[in-house]
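Of the protein chains in this complex, one is absent; all others appear in place.
Let's look at chain A:
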Amino acid sequence: MSPRPAAADLVVVGAGVVGAATAYFAARAGLRVTVVERGAIGGGTSSAGEGNLLVSDKEPGPELDLALYAQRAWRQDLGEHADHWEFEAKGGVVVAATEQGLASLRDLSVQQRAAGVEVRDVPHAEIHAYEPHVSPDLRGAAFYPQDAQLQPMLAVAHLLRLARESGALVRAGTEVTGFLRDGDRVTGVRTTGGDIPAGAVLNAAGTWAGEVAALARVHVPVRPRRGFVLVTEPLPPRTVRHKVYAAEYVGDVASSDAALQTSPVVEGTAAGTILIGASRERVGFDRSVSLPAVSALAAKAVALFPMLRQARLMRTYLGFRPYCPDHLPVIGADPRAPGLWHACGHEGAGIGLSAGTGKLISQALAGRRPDLDLTPFAPDRFSGGPADTEGDRT
């Protein structure tokens, strides 16, 4: 570590999966990249999820386009490294417990197919061929072969390692305290480890990206939405074969309700444990355990997989999804502060979307037209200013 940080083409603020993926693509593209992280690498939301790369839970629109693009980035651009992060193309099974739920699921899959998603209708009689232990009380399901899973912390660490091998610097324990400015233009960052002049600064601070943006006096409304994950004891391999979740999970993607919402999302891991999500509630950064949340998750997982009733819970963890009011991430250059870029607000989909996000940002940074139109993710699309709190309890 040099006492006086060298200038960089790009400073990435935040060593979560989005920052790591961007650092990887930018360093590969020949940029001199420095990643600064106030804590430890991957210490925020990247270490608090399940590692989902999903297309199944997205309705047609910009986020689904980004998810499909990210799928290709993970499988093609990053495919040679996939074993490092336990990439598993396991596929997703979405199940419906009611006729009405099944009808909505079929409607959604028709639209998704038109948008390029691979989806197979699974009639009631065939569900058990996909998931032998799932409840018999289901009406039907849909299989999404593109859904995949990886171990997100390994993805963060190895993307950063690969970026370092392409010349990037990673400085953990270094907090951004302000920006270097030339008029409106952002020309670098001030950090607890010294100033770092930079051609561009990327705000990839996840759930804390709003605070970083505020240091640059721009408004980016990223807020925390708490989620719990339950981890069981290791069960025999292939007890739960796919990512399995209830169709209701998709239904209210647009919900911004502050109250607790839970829907069962169940999947196995390479270590044999079963992960159970997903709860959502807006309670600020409250880290205390909520019995209503974890109990509801357990009840719904047991309803989906009755054999889990006997499985023992070993641990729970929680994290804070970075979400924006319109549930779309913020990706691109900020016209209000030239030189400042954002890649944040991916809500619960950041692991999956990170590879696509990083690739698109590095294309735009290099002055090329990105493969995907970034307009829907524009940082200045929100009205209001920092005072606009939208009723969040914090």
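By definition in this document, contacts are C-beta pairs under 8 Å (C-beta built on N, C-alpha and C of every residue); 3 or more make two chains touch, one makes a residue touch a chain; residues count from 1.
Just so it is clear, contacts and distances are computed from a predicted model.
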item	value
UniProt protein name of the chain not shown, from "Branched-chain amino acid transport system substrate-binding protein", "Thioredoxin reductase", "Aspartyl/glutamyl-tRNA(Asn/Gln) amidotransferase subunit B" or "NADH-quinone oxidoreductase subunit J"	"Thioredoxin reductase"
Per the touch definition above, residue among A:74, A:179, A:249 or A:320 touching the missing chain	A:249
From A:146, A:174, A:262 or A:363, residue that would touch the chain that is not displayed	A:262
Full-complex contact with the absent chain, from A:113, A:238 or A:309	A:309
Candidates A:32, A:81, A:106 or A:161 - the one touching the absent chain	A:161
Positions on chain A where the hidden chain makes contact	40-43, 47, 49-52, 54, 57, 153-154, 157-158, 160-161, 170, 172-173, 227, 229-230, 232-234, 245-246, 248-253, 255, 257, 259-263, 265, 271, 276-278, 280, 288-289, 291-296, 298-302, 308-316, 321, 327, 346-352
